[in-house]
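Here the complex is missing one protein chain, while the rest keep their positions.
Naming follows writing order (A, B and C), and every chain is counted from residue 1.
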Amino acid sequence: MVLHVEQVTAWMYQTNDKIQSNKDYLSSLDQAIGDGDHGINMARGFEAVVSTIADTSYSTVSEVLQDVAKTLMSNVGGASGPLFGTAFLKLSMGTKGTEEVDYSTFVESMDQAVAGLQQRGKAEQGEKTMVDVWSSVAAYLHQQDDFHPKTLRKIASSSMEETKGMIATKGRASYLKERSKGHLDPGSVSSYYIFTSLADSLEGKE
Amino acid sequence: MVLHVEQVTAWMYQTNDKIQSNKDYLSSLDQAIGDGDHGINMARGFEAVVSTIADTSYSTVSEVLQDVAKTLMSNVGGASGPLFGTAFLKLSMGTKGTEEVDYSTFVESMDQAVAGLQQRGKAEQGEKTMVDVWSSVAAYLHQQDDFHPKTLRKIASSSMEETKGMIATKGRASYLKERSKGHLDPGSVSSYYIFTSLADSLEGKE
Amino acid sequence: MKKVINKTNDVVTEMVDGVVAAYPHVIRRLPNTSAVVRTEAPIANKVGIVSGGGSGHEPAHAGYVGKGMLDAAVAGEVFTAPTPDQILEAMKAVDSGSGVFLIIKNYTGDIMNFEMAAELAEAEGIKADYIVVNDDVAVEDSSFTTGRRGIAGTVLVHKIIGALAENGAALEEIKRVAEKTVANVRSMGVALSPSIMPGSGKASFELDENEMEIGIGIHGEPGIERKQLATADELAEELTQHVLGDLSLQEGDNIAVMVNGLGATPEMELYIVNRKVQDILQKQGMEVVRTFVGDFMTSLEMAGCSVTILKLDDELTELLQSEASTPGFHV
Partner (left out) sequence: MKKVINKTNDVVTEMVDGVVAAYPHVIRRLPNTSAVVRTEAPIANKVGIVSGGGSGHEPAHAGYVGKGMLDAAVAGEVFTAPTPDQILEAMKAVDSGSGVFLIIKNYTGDIMNFEMAAELAEAEGIKADYIVVNDDVAVEDSSFTTGRRGIAGTVLVHKIIGALAENGAALEEIKRVAEKTVANVRSMGVALSPSIMPGSGKASFELDENEMEIGIGIHGEPGIERKQLATADELAEELTQHVLGDLSLQEGDNIAVMVNGLGATPEMELYIVNRKVQDILQKQGMEVVRTFVGDFMTSLEMAGCSVTILKLDDELTELLQSEASTPGFHV
């Protein structure tokens, strides 16, 4: 499978749908172990993303992803804004130059996205942040040689679920120390929406 | 009957007892149509009165009443402080010169007390203030030629009760206009305690 | 009742201690009183300006003692006018021989206690005069009522009169300008939640989850209407129109504006109100010379705000704009 512009825009629409309908859920997760704004932040960001995309015509996947990155960066704020912005910027940079993106190019760009996230946020895997989902997905992609939407969904879901048992040592949840355990990490749940939406778009949903 | 120093000090102790045990009640009356501090104000004032009286030896009724006036004036504040202060000051001035106070001297000094109250507060009878109780008691005393504790109590009580039906046009309750109706005037209730305590002390209670 | 206090009986005296401990270079407490005076008082050839009232309105009144405003402030018990003897002590402490001017808010208790203090002061040979501030347009002003209450506009009277006294004006001159200021200042407030008296632990009134009280008094006195909670713009519109309706303003008139928080309302919300207030005033062609947004005349932890407008002529404009440097107010 290769990724086309249409699939990537569908990916963003799907993500936005999930974020908007789970806005309050995401905020309530953040309220439990953060400051309660994650749903509001992500909803603001992805609303801006789809409105940018709707107004623009793209010839390459990289251009779409660059607009996504820039829009998130300048509309989300907080911790998740620069992080998701960086991740999509790295995906954009890694997929530059070709109209369509083949599997191995995508996998490489995912590695760069994870590296970018980690450089920006200084978080390792296991610190109960979105890095847990992004790096699990990247590692899983390496083991395959093509997209498998169903397993992609499964990996995104299980790595998201795993954050529940973790003690946060990065981000606002880290102030809770042991008390952060037993709660899902909000940024990991958003990241899960991003990757299940990718799976949706690979299956042809719009 | 004549009033002695002992009766007047007993009068003040009785008043203080009633004020202290009805402190919250007085404040709740004031909360309904004022600012909720009348009980606190009166309790502070009469606590100071009895502590002053306890520390001093007096040879005349007038001296006791002067200390009462000064103590209320400098401890109560609000609307009721200057008013009760003025009333007791006039009683003190009107009873000056004799060790004991006879009935007619007391009645005259009550007239002066009412006049003082009215000059200070600019309130007529029927405006739902303590003037209603003080002037009713003064008018009643004029109709008698000696103290009758039981009727004194009755007059104080009925004039206090009458404020319930009135619309306030003076003091803080006046802002409520028609809505002040149906509530007792707090300062009239305190005044009622003052005059029933006078009746108590005339009956020999301490 | 969640309050950061010790004994309820001690709130005023401990508060006064805390104010003086914060600004020992500006103010001192008169021994055995709850009056606070400027460290330099009495100041030669200057009329002493004294204000005060019940406590619970902080930074009013102690916060306004200092250069260009008050020489002394007298704190009564919570929501209770201070007693004449305390006011008298403050008057004596600030009188340099040029006399003392009292700024009184229009409440029965305040007027009686301050008037008695003025009488006592005059008996002791101190020249004294006073003004009664009655800026609250929520209350009908007629000879059959106790008249309009004094609320946040009082702070602007402190400012104007304080500046004038600082310039060395005589008592008569101060009285003239005070009367002019009071004639030109109007306010109205709204409450979203009541204040709670430390002494009784009781709320000053009750409001449903979706109600507000338009025209609230700063001791929780009733306003003109209790209704459904409105938007900031609607509130700003209602308060501003009421205030404007009571001032005869013409296009191009100079005014000062105060958006005052009643205690618990976040400053963010005061600014949202101010945005609309300024918008209305601009549309009406007013020249806003100066705006003050913040908690200036509060009612303990009451949520809500008030809007004050002061119509200015050249004299008042100059006095408004001159320096004031006090713990609670700066120009």
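Keep this in mind: a contact is a pair of C-beta atoms (placed from the backbone, for glycine too) under 8 Å apart; a residue touches a chain by one contact, two chains touch by 3 or more.
Just so we're clear, the structure is a prediction, and the values are computed from it rather than from any experiment.
Within the whole complex, touches from the chain that is not shown fall on A, C.
One of A:L65, A:L83, A:M110 or A:A156 touches the chain omitted from the figure, and that residue is A:L83.
Residue A:M73 is the one among A:I53, A:M73, A:V114 or A:I194 that touches the chain not shown. Within the entire complex, the positions of chain C that touch the omitted partner chain are 2-6, 11, 14-19, 21-23, 55-56, 58-59, 63, 192-193, 209, 212, 229, 231-233, 235, 259, 263-275, 278-279, 291-293, 295, 298, 300-301, 303-305, 325, 327, 330. Remark: the residues of chain A touching the chain excluded from display are 24, 27-28, 31, 35-37, 39-41, 44, 73-83, 120-121, 169-172, 174-176, 179.
Please note the rule applied: only the chains that are shown with their structure count from here on.
If touching chains are joined by edges, the resulting network of the protein chains shown has some other shape, matching none of path, cycle, star or complete graph.
Chain A and chain B, compared by their mean Cα positions, are separated by 76 Å. Rounded to a whole number, the gap between the C-alpha centres of chain B and chain C is 32 angstrom. In chain A, there is no position where the chain touches two or more neighbouring chains simultaneously.
Counting only residues that touch two or more partner chains, chain C has none.
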